[in-house]
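Structure below; questions to follow.
On to chain A.
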Amino acid sequence: MGDTLRDLQKRFAGRALAIALVAAFVLVVAGFKPAGKGLVLGALFSVLNFVLIAELIGRRGPGFGWRLGGVALRMALMAVPLVVAIRQPQFGFWGVVAGLFAVPAMILLAQGTGSGKSASRRIQEG
Partner candidate 1 sequence: MAIEGADLVKAAAYLGAGIAMGLGAIGPGVGEGITAAKACEAIGHNPNEAGLLTRTMLVGQAVAESTGIYSLVIALLLLFVV
Partner candidate 2 sequence: MDMSPETIVAMAAYSGAGICIGFGAIGAAVGEGYTAAEANVAVSRNTEISGDIFKNMLVGQAVAESASIFALVVAILLLFMDFHGAPLIKAAALTGSGLCMGLGALGSGIGSGIPGGQACFGIARQPAAMNRLTTNMLIGSAVCQTPAIFSMVVALLLLFLDFSAMPFQPGWAALIGAGLSTGLASIGSGYGGGTVAGASCEGVARQPLSVGPVTTTMLVGQAVAQTPAIFGLLISFILIFRTVPATESLAPAMALFSAGLCTGLGGIGPGVGNGEAGGGAVRWVARNSAMAADLMRVMLVGQAVSQSTAIYAMVISLVLIFVM
């Protein structure tokens, strides 16, 4: 991780959106159009949330109530696509749910394919 915070955000946001777009394309081709659209919508809010974490977590607030407010704000933001998906049948609800996990899934996936291989080798050796 030799890059700046903005680089990291751009890289992770780009990768998460790319994975979501590819998955959505596959879903649309397979005939699940609402799920695909929902996935992209959810992934967009997942990325927005990831950017907001950096803005909110780093500031030294007065304490627990302030943090709870920050979490509540981000939860309220992520509730938006879920409510949209319930009101609008063109967005599949479970697609949106999957999309909301785009960033964490991408982080774990990158860890599993990248340095994870060497970690498992180390376990076998040690």
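Here is how the candidates were picked: all candidates are chains of the complex that A comes from, given by their letters.
FYI, a residue touches a chain if its C-beta (ideal position, glycine included) is under 8 Å from a C-beta of that chain, and two chains touch if they have at least 3 such contacts; residues count from 1.
As the structure is a computational prediction, the values presented were derived from the model and not from experiment.
Among the candidates 1 or 2, the one in contact with chain A in this complex is 2.
In the complex of the two chains, the chain A residues touching candidate 2 come out as 1, 4-5, 8, 12, 50, 53-54, 57-58, 60, 64, 67-68, 70-72, 75, 78-79, 82-83, 86-87, 97, 100-101, 103-104, 107-108, 111, 115-116, 119, 122-126.
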